[in-house]
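Only a part of the assembly is drawn; its chains keep their places, and the rest are absent.
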């Protein structure tokens, strides 16, 4: 794994809206998978697995929820 | 996946009541699944799987609890 891969688009946790914060959470979660499995072909194959697996879809939701907790706090909840 | 999908209804974490906050947590959790598996037919089939599976129902509860932690803090716990 090369640590030089971009792990946070824009290198900032600050976003204009909650929607953008949510999109960032999804991207950050995906980039961890990308950096752990750099082979795009393998990732494509695994995508076919988790997209059809209820338990894995729920687990993805859990990961995004955790990432979002951090992003929301960083943005003071866009209050 | 298209990031243009609405991920937070109303694009705000602020709700009038805890009940509405809880409903938002459920919706946000579902929208992550929707954006990861955009095919409504597949999602409908998987719903039949997790709704009959005790372990998955518990896992859904865990995800909603995590989303709600963020929403409740955003609303200063509706104190």
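In order of appearance the chains are A and B, and numbering begins at 1 in each one.
We adopt the following convention: a contact is a pair of C-beta atoms (placed from the backbone, for glycine too) under 8 Å apart; a residue touches a chain by one contact, two chains touch by 3 or more.
Computed from a prediction, not measured in an experiment: that's the story for all the values here.
Here 2 copies are displayed; the structure file describes the full homo-oligomeric complex as 6 copies.
Everything below uses one rule, namely that only the chains that are shown with their structure count from here on.
Contact residues on subunit B toward subunit A in their complex (touch as defined above): 1, 3, 6-8, 11-14, 28-29, 32-33, 35-37, 42, 46-47, 49-50, 53, 55-56, 59-60, 62-63, 66-67, 69-70, 73-74.
Interface of subunit A with subunit B (complex): residues 17-19, 22-23, 26, 50-55, 57-62, 64-66, 68-69, 72-73, 77-79.
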